[in-house]
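Of the protein chains in this complex, one is absent; all others appear in place.
We just call them A, B, C and D in the order they show up, numbering each chain from 1.
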Amino acid sequence: MFDGLLGPEEWQAVRLSLKVALVATVASLPIGVFVAYALARWRFPGHQLLNGIVHLPLILPPVVTGYLLLITFGTQGAVGSFLKKIGIVFAFNWTGAALAAAIMAFPLMVRAIRLSIEAVDSKLEEAGSTLGASRRQVFATITLPLILPGIVAGAILAFAKAMGEFGATITFVSNIPGRTQTLPSAIYTFLQVPGGEASAMRLVIISVVIALAALFASELVARRIARRVAGS
Amino acid sequence: MFDGLLGPEEWQAVRLSLKVALVATVASLPIGVFVAYALARWRFPGHQLLNGIVHLPLILPPVVTGYLLLITFGTQGAVGSFLKKIGIVFAFNWTGAALAAAIMAFPLMVRAIRLSIEAVDSKLEEAGSTLGASRRQVFATITLPLILPGIVAGAILAFAKAMGEFGATITFVSNIPGRTQTLPSAIYTFLQVPGGEASAMRLVIISVVIALAALFASELVARRIARRVAGS
Amino acid sequence: MTLALELRHSFPSFELDASFEVPKGVTVLFGRSGSGKTTIANAVAGLFKPDFGRIVLDGQVLMDSTRRVFLPPHKRRLGYIFQEGRLFPHMTVRQNLAYGGRFAPRQEAVENMERLIGLLGIEHLMDRRPALLSGGEKQRVAIGRAILASPRIVIADEPLAALDEQRKGEILPLFEKLRDELAVPILYVTHSPAEVARLATTVVAMEHGKVARVGPPAEVLSDMQVMPLGVRAAGSMIVARVAAHHDDGITELDANGVSLFLPRLDKRPGENIRVRIPAQDVLLMRSRPERISALNVIAGTVVEIRAGEGPGAMVSLKTDAGLLLARVTKRSVAALELAPGVVCHAVVKTVAIAPEDVGH
Amino acid sequence: MTLALELRHSFPSFELDASFEVPKGVTVLFGRSGSGKTTIANAVAGLFKPDFGRIVLDGQVLMDSTRRVFLPPHKRRLGYIFQEGRLFPHMTVRQNLAYGGRFAPRQEAVENMERLIGLLGIEHLMDRRPALLSGGEKQRVAIGRAILASPRIVIADEPLAALDEQRKGEILPLFEKLRDELAVPILYVTHSPAEVARLATTVVAMEHGKVARVGPPAEVLSDMQVMPLGVRAAGSMIVARVAAHHDDGITELDANGVSLFLPRLDKRPGENIRVRIPAQDVLLMRSRPERISALNVIAGTVVEIRAGEGPGAMVSLKTDAGLLLARVTKRSVAALELAPGVVCHAVVKTVAIAPEDVGH
Partner (left out) sequence: LTPLRAVAGEVTVFAAASMKNAMDEIAQKYEAATGNHLVVSFAGSSALARQIEQGAPADIFISANAKWMDTLEGEGLVDPATRFDLLGNRLVLVAHGKDAAPVEIARGMDFAGLLGEGRLAMALVDAVPAGIYGKSALSNLGLWEQVEPKVAQSDNVRFALALVSAGEVPYGIVYATDAVSDDNVSVAGTFPEDSHDPIVYPAAKVSESENPLTGELLDYLRGDDAKQAFEKQGFTVLAVRPAG
């Protein structure tokens, strides 16, 4: 239905944005859950430090985050040059866009999941352990299902953020059509030239529609989970 | 201790950023709590719509949000021209920067608070109502204290975001030193010119220090609240 | 105050269909686990809206589904003691106790706070938060919280289940006081026949969501066929006047001319009280026994004998003190040649009448 | 299996200092609300780490603070029935029940699942989530969940408090079976003397965080001075053999030559059982009574008389069946001229011995 609406390059941007947002969300979710759990439940020496690092992308202007990513993960960067040797390239690649989006969305994801973990009644986890479940099994069978609403919330925040992320992405991986040009970068480009507003708005609408669809789906999922716990 | 480190204009930017972030956080908190409560607890026709609108600033590229703010809250804008008559001006004013920061941070704040509200055991609220507390009183005496950790989390997310917000702010209220030049604008300025990285990094560090201090304070507060509920 | 109630509601696998009307006093909801007691309590509190229902408390319509009347819980002036405590975790015990008072219209408190706290044995817990309380401690705070809200109706869902016998004995008089001195109607859920006997003005026996039997406890407990209560709950109610307190710690009652001896009661001479005599504690003899350790020997005439399904039979005896029930074996009925009209003697040990069986 | 335990811990306003060693069977923790029962249970489960403690179960050290040994809860193979249920809200009843089995090493289940579900009366609840269960239903599921985990030790914290008498009577044999047939040690917290009498191998009476008394129930319950249990809990334990089942629903026991008659028991002739005879249900007569409804008349000699503070006195009687305790009034002691050495007859009603007072 949008066929007439968008040119092939724009379609490419839509597809790429979806891919970037999905991959960023899915790939960072396990790490997000782990970090949230560590922050919520463990007391360890680097606790505050880790917490601070997680929040950094929120505090820093996106261009700064993008710049730091560029000098770290760029092919000349400390990490980037090492990763390149083992075949992983983030720089100027869609994977880099996903990395940038994931990092920008990480504080939001972690906070949502952490809040859910903190709300779990640890007496239930204790009950699980008395029934023979190891810490890991307790996590998998009790904690995880109970924090699903938080995970869904964290994931949708991350997805929405990834769909809208622009500053860090364009600074890190540039704006190469078909490779790193996401919807927000395309929108930005249109806004840079006279007469581009209409085109930009079309893309904005597409981006909003996608993100809202994901949002509504997540609401349904979350409500379903909540209803199950409240007793079907 | 930073005296030698920063020029007077930079100091101004630091102060302004703090003011903007604080005001944005504090002023939007009651609305955030209200919206979060409505989304968590009420079922009404525009539920999904409201939810979508709240998330919009996350989905949209910041410049788009800034632009929309400009055409809405600008002195010529629909809302702005009305507000101007009653003496409220956002355009080219630090209040506008606060508005932009608040709106950009709003989805994060609402999500955190909403998650906490959803985790409150409604049986406790019922117990409050049987003891004669009206809905509002139940909210004030039971729900609100129980969601304090979520409110703190929401506030700190909003504060951090407000400290880092740049795209929407500069688009909406532009950069007027002493009036609307926040830390991120100053940082951005430095990053635009060759060799400006060092200056930018100084400001970045200041911004990070402030936000992390707030973050650590919030952790202490949250832990204290949690310990109280868990029983002193 | 009277409570009239009519409720119908369908849960996926449970059908509630209860209606009853009870006079003022303590209405005890009695019945097996899952029979719908808490559901009824919640409906009266306004926490549960049945498909169809009408609840009238002392002339005030609390809800009426056909007229779309629904008074929200906070306007019902309740003191609800929940089955699961529901203390506010963020408040100290003191704040929990004070909570109800914050919203109750200024008036004389139902109970003196200090006295109540002492009675509940929670003085040393006042500044603690609920997470650090033991099960029974939580329950006691919950009782205090409800009572201190100056309620116009008390709903108590198994309030004493988590408490030891001694504490139960100390707290029961509190409910009696609410009932008698302050005339607060009480809806009381319990599994304990002793509590029924002691407190109930009216017993509502529930079975599978339906009302199996409603009536005064003397009647319901004396009813040899009321099975929901269990045969061990059967017993008779005797109304008596405190005659004298003897030096050896025994209180003498006068039940319509018949003397009854009980362990010392905390009642003034002349006061009227009710004594529950559990049917299984009554022994029957054909001749007046000599040199027996039981002080209470009451002559009577057999009115009716109902044989149960098991080895037991229920014998009702007409005495000057009132109707007495005795649960004996069928074998004894035969051995003693008991039959309607036969004169015999009921023997009741003094110590068999426990404090919780004495109400007033 | 034996359980040896030594715990010391200081809470801001509560001092735990308990140590005891008990043989295999059911150890009942008995004591007033707030006396430290749940705290001990949690320590045994590994959910509470006391400042100082050593717990040894059948030779295996569960914890030893001086040697820094601490076996985590999931390695202790527990079946913990919590005072507050703690069902998993996101799982159905069926999933809750199956939970323990998922982690227990494959072995014969302690109980047949189907049978247990029937016994608990939760067949119709299997697909429901805990939020929709009544208080007693939750408790029954919690019992099932713990038992089905094939535990090596069961900890039950007031498991029957929320249940009606009938259901209690149905579930109690389950614990007996665990104790006798499966030899699972059980730590059982209760406020009910009847449950103590029926289940306990050893009673540990707690008072203010300290152990007031440890011993076999026959001893502790017969001990006229054990106040923590309350005077109404006093009673004697008689060991007897099932002699015959009579047609009229009465079971005859042979207690060392003395015949005892009880309501029908579900035991095979020849089986040995224990019967608790509550002291307050025993009536004393100087001469053998004629034509009395009580079937059990046991001759004996007064061994000791202890006068209580109130109107009562505890008389211990040596009979062929064993030591019997009778609680009578001081007035009766005088009237019957009871004194050590005096021969008299103890009368016990058949129906006074309730099913929950009979163990095996």
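Quick note on the criterion: contacts are C-beta pairs under 8 Å (C-beta built on N, C-alpha and C of every residue); 3 or more make two chains touch, one makes a residue touch a chain.
Small disclaimer: the values here were computed from a predicted structure and weren't measured.
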| item | value |
| --- | --- |
| Among the chains presented, those that the missing one touches | A, B |
| Absent-chain contact - pick from A:Gly77, A:Pro107 or A:Gly128 | A:Gly77 |
| Hidden partner chain, touching residue among A:Trp11, A:Phe92 or A:Phe216 | A:Phe92 |
| Selected from B:Val54, B:Leu70 or B:Ala133 as touching the chain missing from the view | B:Leu70 |
| Chain A, residues in touch with the chain not shown (by the definition above) | 63, 66-67, 70-71, 74-77, 91-92, 170-171, 174-181, 185, 188-196 |
| Absent-chain interface as seen on chain B, which is shown | 63, 66-67, 70-71, 74-77, 91-92, 166-167, 170-171, 173-176, 180, 185, 188-196 |
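Basically, only the chains that are shown with their structure count from here on.
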| item | value |
| --- | --- |
| Those chains which touch chain D and also touch chain A | none |
| Centre-of-Cα separation between chain C and chain A, whole angstrom | 60 |
| Centre-to-centre distance between chain D and chain C (centres being mean Cα positions), rounded to whole Å | 26 |
| Numbers and ranges of chain D residues touching at least 2 other chains | 84, 128, 132 |
| Category of the chain touch graph - line, ring, star, complete, other | ring |
| Chains that touch, pairwise | A-B, A-D, B-C, C-D |
| Complex interface listing, chain A residues touching chain D | 123-124, 126-135, 137-138, 141-142, 145-146, 228-232 |
| Chain C residues touching chain B - in the complex, by the definition given at the top | 45-47, 72-74, 76-80, 82, 84, 86, 88-90, 99-100, 102-104, 128-132, 145-146, 149, 155 |
| Residues on chain A engaged by chain B in the complex (per definition of touch) | 48, 51-52, 55-56, 58-64, 67, 107-108, 111-112, 114-116, 118-119, 149-150, 153, 157, 160-161, 163-164, 166-167, 184, 187-188, 191, 200, 204, 207-208, 211-212, 215-216, 219, 226 |
